[in-house]
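This is the structure I want to talk about, given as structure tokens.
One protein chain is absent from this view; the other protein chains keep their places.
== subunit A ==
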Amino acid sequence: MKDLKSQASKSTTPGKGGLTPEIQSRIGHQLRAMYDDVVRQGVPDRFAELIKKLDAQGATPHVENEGGSNDNNNGRD
């Protein structure tokens, strides 16, 4: 199914109306500007304190789900 989709889009992507290097770099620039604006705000106190607190508790509660596995982390209600 996915193959069909990507084939269809392949035939329409490049060509005339496609991405000039200038437009590509403009998109990249705007995307990073948006993103970096948040990055520059650093670590809000809320999170620094959260980690400090959890750290002080020493024992971190153990959760059954593996954090790194894909797509099934429904740990909260």
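Heads up, the rule we're going with is that a contact is a pair of C-beta atoms (placed from the backbone, for glycine too) under 8 Å apart; a residue touches a chain by one contact, two chains touch by 3 or more; residues count from 1.
What we mean here is this: contacts and distances are computed from a predicted model.
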item: Chain left out of the displayed complex - its UniProt protein name, from "ATP-binding cassette domain-containing protein", "Branched-chain amino acid transport system permease protein", "Molybdopterin oxidoreductase family protein" or "RNA polymerase sigma factor"; value: "RNA polymerase sigma factor"
item: Contact footprint on subunit A, counting only the chain that is left out; value: 2, 6, 9-10, 13, 16-19, 23-24, 26-28, 30-44, 46-48, 50-51, 54-55, 60-63, 65-76
